[in-house]
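Here we show just some of the chains, and they stay where they sit in the whole.
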Amino acid sequence: MKLQRDLDATRQRSLRLAEPLSAEDCCAQSMPDSSPVKWHLAHTTWFFETFVLEPHEPGFAPFDPSFRYLFNSYYNGIGARHPRPQRGLLTRPALERVLVWRRNVDARLARLLASRAGDAALASLVTLGVQHEQQHQELILTDVKHLLAQNSSAPAYLDQPLPAAAAPAPLAWQRFDGGAAEIGYRGDGFCFDNELPRHRVHLEPFELATRLVSNGEFLRFIEAGGYRDPALWLSDGWDRVMSGELAHPLYWQRDDKGGWQEFTLHGLAPLDPARPLTHVSLYEADAYARWCGTRLPTEAEWEVAARGQPVPAGALHPDAAASGGLCQLFGDCWQWTSSSYSPYPGFAPAPGAIGEYNGKFMINQYVLRGSSCATPPGHARASYRNFFPAGARWQFTGIRLAR
Amino acid sequence: MKLQRDLDATRQRSLRLAEPLSAEDCCAQSMPDSSPVKWHLAHTTWFFETFVLEPHEPGFAPFDPSFRYLFNSYYNGIGARHPRPQRGLLTRPALERVLVWRRNVDARLARLLASRAGDAALASLVTLGVQHEQQHQELILTDVKHLLAQNSSAPAYLDQPLPAAAAPAPLAWQRFDGGAAEIGYRGDGFCFDNELPRHRVHLEPFELATRLVSNGEFLRFIEAGGYRDPALWLSDGWDRVMSGELAHPLYWQRDDKGGWQEFTLHGLAPLDPARPLTHVSLYEADAYARWCGTRLPTEAEWEVAARGQPVPAGALHPDAAASGGLCQLFGDCWQWTSSSYSPYPGFAPAPGAIGEYNGKFMINQYVLRGSSCATPPGHARASYRNFFPAGARWQFTGIRLAR
């Protein structure tokens, strides 16, 4: 059964992501917005136990009642929960016990699925759980990267050197006609509720850069004083420049000789000008675009352009653009758009706690499109809407220009 | 000459707004987002001196060079400025001296205009200064209201009782067909740069409530536990409910007998259920709409509906709906929309410091449409885009429902 195979593959992949890490690595939390790896492993299990097993498993009893409180992320409909900024204090349950819990829930899910083969509602919930766990797989990588970056010894997640990148293709522009278009998911596969309903929009003609902005290009912005010129910045962004929060991309640091290094999941590496720029805020993306006399795309423009483009598998760091055509839409860096995260016309969240999945976050956030090197295989699509506050930088965020 | 007459009328109106206030009242600042009345009187004068007189007046010399620093609001292109949260500490220059400065600049503007009658560029700058001062006239009223509200003695701005309000018409729904539409300013008059370019949008069919939500209606939301049900709230809004920041509209307070009073510019008054609800955040507006099974309009929907509607003159507090048709679009409360404040397709700010007027604020804010009782006569129009962060409540903000 395909669903059981997908479920297995996803559950196994989470464990593989944690393999290079110690129990200590999996326990710590480096900022309120990130979570410990152990917490991700537990919360994705909580999701299956709470939303799949609890309503469907005959004679349901939770593996451990205290976990319902400890590993609820943000579902008010489920009840009170452990405070988010203190997830790193959960030294108990131990990692080992969370892994036991995972195996327990996996076995119960397998039994349930075997006994309810044709149950579409159940299948739909399990599929949501799989997609949910894939989202947390990306966070496992970005959160542990942030954690390791706080250590002055710059430990690597993976003790292998960063592979060399090819020289990037020159940046060109691809033109798209405007007019009426439709955006939003259409098809038979899975999509999140925020990709619906598919609806019509009107677009003016526009052009999109064929590839992402590279480190070398952004370096020229820095060297030209981009972080010192208020005329380039949105007001909130300039406030952050003035406070010292924004002075260069998140994981860049100076080496002893005045050059730049970049912290990666492979450890500290000399900055490669050929690779895509990553770990920038929307403020930096917008300022860079303005410096170039361009702008960021809207999410509708991006989606129309990305349809039918290939979705490559992931890595641990963005790679340089291989070709001269429209590329790097998926698999390197999420791409900031100028669109705020809002409901599509007619959007309605599901009833009950699971309806809190997306809808209640449609405020004060901006949409990112595409996918990143950390996105699990098979998770991305053209209509996918990622979203973060304008100042977030710990995801693999990059810049695609429009005009 | 009409421009000189408009200029005179606007400059005089600012002084009239300050008339009920003492020099002490005009000096204090009750929060970082608001400003002292004296500061408004000075800054609007700074705007004319800096953007009109400095580039155009022969032999220009500033009235007082220190004012360039003290009364710059946010124009990085003009240079450093006095810190915004400390505007209330500017006991010098005295109000009297600011009034002398106003007269000086008025006289110089009159001379300049008389000598350059046909200069369209100059006329356009003066018009912008007039519109700018009108915006600050609204802020004078909302900022002084916030200041007086901090005083437990609840002093009135105007020592006259709040006029009685009529019973409101029942709330009905007006239907609009969807399809292609255009929004943005079109015409020969003045508009701000953020209202341009006029452009095409696609709308689904929608309905708009014929009038604003009333105090009485919102009271039922409170009594039904609206502030206690997380399912009704956007995530950021619920955080503010939990922190105690949001528990009822801004100027509501309990009286001794458990009823509600509302602080107005006429002083404390019993809450009138017939009047429009005002001083709520976008979070409260959204939660109320969800409680009703409705939503907030987009700015495009609002603009399409408001075209051709009359724009009444202002008062000091919102009035109840007089008629049964689509009404209260202008002159009572600004109406929160679900649209984030973003540039229209093709938007380009003016070059130089004056380009900072609107563009750099197009982030993390939401659009309000219409106008309020505090908006100066002649300032409102259907394409006007007001904008504030989702949590702002000290403006006369209200709710119009859509579905």
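For clarity, chains are labelled A and B in written order, and residue numbers in each chain start from 1.
Note that in this section a residue touches a chain if its C-beta (ideal position, glycine included) is under 8 Å from a C-beta of that chain, and two chains touch if they have at least 3 such contacts.
Nothing here was measured: the structure is a model prediction, and the numbers come from that model.
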item	value
Full complex, copies of the single sequence (shown: 2)	4
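We take it that only the chains that are shown with their structure count from here on.
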item	value
Inter-chain centre distance, chain A versus chain B - centres from mean C-alpha coordinates, in Å	37
Chain B partner contacts - residues on chain A that touch it in the complex	74, 76-77, 180, 199-202, 204, 230-231, 233-238, 282-283, 286, 338-340, 342-343, 345-346, 356, 360-364, 390
